[in-house]
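A single protein chain has been removed from this complex, and every other one stays in its place.
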Amino acid sequence: MKRMNGARILENKELVSEIYEMVLFSKEIAAIAKAGQFLNIYCNVPGRILPRPISISQIHREEGTVTIVYSVVGKGTKALSQMVMGEEIQVMGPLGNGFMIQEECAHPIIIGGGIGTPPLLELAKQLQGNVAVYLGFRRNPILVEAFEKIGAKVYVATEDGMDGVKGNVMDILREKNPKVDMVYSCGPKPMLRAIAQWAEEKGVKAQVSMEERMACGIGACVGCTCKTSTDKKQVMNKRVCKDGPVFWSNEVIWHD
Amino acid sequence: MKRMNGARILENKELVSEIYEMVLFSKEIAAIAKAGQFLNIYCNVPGRILPRPISISQIHREEGTVTIVYSVVGKGTKALSQMVMGEEIQVMGPLGNGFMIQEECAHPIIIGGGIGTPPLLELAKQLQGNVAVYLGFRRNPILVEAFEKIGAKVYVATEDGMDGVKGNVMDILREKNPKVDMVYSCGPKPMLRAIAQWAEEKGVKAQVSMEERMACGIGACVGCTCKTSTDKKQVMNKRVCKDGPVFWSNEVIWHD
Amino acid sequence: MTRRNMGVHIAGIQLKNPVMTASGTFGSGREYSEFVDLNQLGAVVVKGVANEPWSGNPTPRIAETYGGMLNSVGLQNPGVEAFIKDDIQFLRQYDTKIIVNIAGRTVADYCKVTEKLGDADIDLIELNISCPNVKAGGVNFGTNPAMVEEVTKAVKKVARQPLIVKLTPNVTDIVEIAKAAVAGGADAISLINTLLGMAIDIHGRKPILANVVGGLSGPAIKPVALRMVYQVANAVQVPIIGMGGIATGEDAIAFMLAGATGVAVGTANFMNPRATMEVLEGIEDYMDQYNIEDIHEIIGKL
Partner (left out) sequence: MTRRNMGVHIAGIQLKNPVMTASGTFGSGREYSEFVDLNQLGAVVVKGVANEPWSGNPTPRIAETYGGMLNSVGLQNPGVEAFIKDDIQFLRQYDTKIIVNIAGRTVADYCKVTEKLGDADIDLIELNISCPNVKAGGVNFGTNPAMVEEVTKAVKKVARQPLIVKLTPNVTDIVEIAKAAVAGGADAISLINTLLGMAIDIHGRKPILANVVGGLSGPAIKPVALRMVYQVANAVQVPIIGMGGIATGEDAIAFMLAGATGVAVGTANFMNPRATMEVLEGIEDYMDQYNIEDIHEIIGKL
């Protein structure tokens, strides 16, 4: 029977301004987690009752830990950032389906945008660095070295141009025009939409990891839907939490 | 301008089962507090917004501390009992009027019932132990030694008879029939009502410290009223928090 | 301990205990069956189903508020036929009662789904009247006593299972509405559904919900729910299923003291996937603490 777990915080450090990396000790979760899945984290904030969905960024099965990387955007993530080593938090997970790793693809690429980058790190590890990684940030890139350490070639774009190329990740992609037979991506919806279009133009399949406001996180409330269609005719509301968060870019209906 | 203060917890220990004594460091409060006044304590409980009124049990002006003694009865006091040395809590106070110390009275007595006992300790100290103290408890007396240390003569009754006399405090009082020219009391309403009647019979004045469910604690919401009358005709709702908590027993209307 | 009697009757159906799930918060039981043993529940109330599939409202559909949440799911559902095909068999594996919550936009809609459920292996129907009546200019069925009585009567006529009517709290006089439902033939009353609310993203300067307004649920609404259960219990004879912010056994006891025969756990499932079990254990603890052998010693005993 599944359950909520108490997970002990082994580390909680600021990577760049307002973005933290937290290492959680939970053998149960680490044992079964997959790249692209997420956790429901119960933050201890007065009056807040819902859990916060946060993606798994790294899995260390042997150590029994999972890592998350989160941006402080509101009360819940603020409270999370103030927790210290040794404290315990309630976590439910792993949730969702994660990426569908296509071993047969020789030229996979990863595209990450901002706080959508973390879940792609575990994916890159599982692809054994055999992947080109395109990352876009407003400013202050994160996890670039971590991707490089795996052996991946990393291209970075920032809006302010302080790091990497000035511009967005689609600019680099169009410029490099890489050979590609599978796209894995996570980031803000406009970026994912652009990727879907780019992939369609190139005739390549793309996986997109979507975000939506959630309540239950396990498929029961139907709060977090994403409009999809397999044959471009019959619309079907899939649940981001249970049927996703990763979808094929060509099943998502991007314009309502 | 008055304000809420952060008070540091210097000590928080269990006196008897489910009753705690907490020492708070707050120069501002210790400097001006009076016996019988109370504090509004903001407990950190999810979803709870109102402060908890708790009486001041001891004042140490030199050390800049005040002591409170509280019984764990619900979520707020439970949370309080789990706090540890060094933590800070938000406190408003001192509030209310406290006891009216009548220096000219040669034979004052103090009557306390259960968790109404603590505020009488500071009062006894200010009376310099020159007072007879009658305390009643269901079981597990508290603070008896503290009263004795001041030099007061202490009589204890417990319902289970394990400590002191078996019975209630009124039983001892009727038995001892002490010489008395001023009564100071605090405890459950039925006890205070009995004291009011006893005092009237003896023709002696009595001060009673009342309790009522509160919101603001400072007289603004009119939530905590106590029916009073000065001439036994015109009824007036006084505010326990602002006009009390200490009243003259003969101004309180005991039966509605 | 062994002699605790937790069984209650709702509209002639015997539940092994008063704890059920609130419609729309528990899917069709499948998802939470990974966290709790459905055999322990008095009943599972499934999400609202309509005659045809409904696609619901655009996202975002969820907003968090102090002590509560707003939803504007808009009763997305795959339609009653898909429900009958996909979910009943799953639920029947468990020793628990099945209550099907139904939605509609016209009286005829409600009747059609009720008829289709006629041969289905379910125990009770819960009529959700917090839906806009398209034939009456979109006025919510549940806000008008005459409409409440009309739709209840029509559904009751075709229903093969006993009928619970679930009321909306967004009304001036809940007692009048409850009486109308009973006059229409309701065998039991559920209350409350969500309070209409709104949340705003002050930085984006727009409502958080795509639908602008949504239904408020969770601990924040408990006092309103308790008040309505109390008022209605004192005004009608049929059993009441209480809900609105129930998260602990203590909350459930409060509703039962106020007059509820059954209690449903909704939003609390999101706060804690084992909430239903903790509510049940909490009720048992209370009964033990006060030596209560039969749950009926609590119901309405304020």
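Just so it is clear, A, B and C label the chains in written order, and each chain counts residues from 1 on its own.
In the analysis below, a residue touches a chain if its C-beta (ideal position, glycine included) is under 8 Å from a C-beta of that chain, and two chains touch if they have at least 3 such contacts.
Given the structure is predicted, the values throughout are model-derived calculations rather than measurements.
Per the touch definition above, the residue from C:G42, C:G74, C:G245 or C:G266 contacting the chain not shown is C:G245. The omitted chain makes contact with just one of the residues B:R213, B:K233 or B:H255: B:R213. Of the listed residues B:V16, B:I32 or B:V235, the one in contact with the hidden chain in the full complex is B:V235.
Residues of chain C that touch the chain left out of the display are 65-68, 70, 143, 170-173, 195-200, 202, 205-207, 212-213, 216, 219-224, 226-227, 230, 245, 250, 253-254, 257-258, 286, 301-302. The omitted chain makes contact with chain B at the following residues, 1-4, 42, 47-51, 92, 212-226, 235, 237, 242, 256.
Throughout what follows, only the chains that are shown with their structure count from here on.
When C-beta pairs in contact are tallied for every pair of chains, the largest tally goes to A-C.
Summarising the inter-chain layout, the chain whose CA centre lies farthest from the centre of chain C is B. If you average the CA atoms of chain B and of chain C, the two centres end up 46 Å from each other. Look at where the CA atoms of chain A average out and do the same for chain C: the two points lie 35 Å apart. Between chain A and chain B the centroid-to-centroid distance comes to 57 Å (mean Cα coordinates, whole Å). The set of chain C residues that touch two or more partner chains comprises 67, 219.
The set of chain A residues touching two or more other chains comprises 47.
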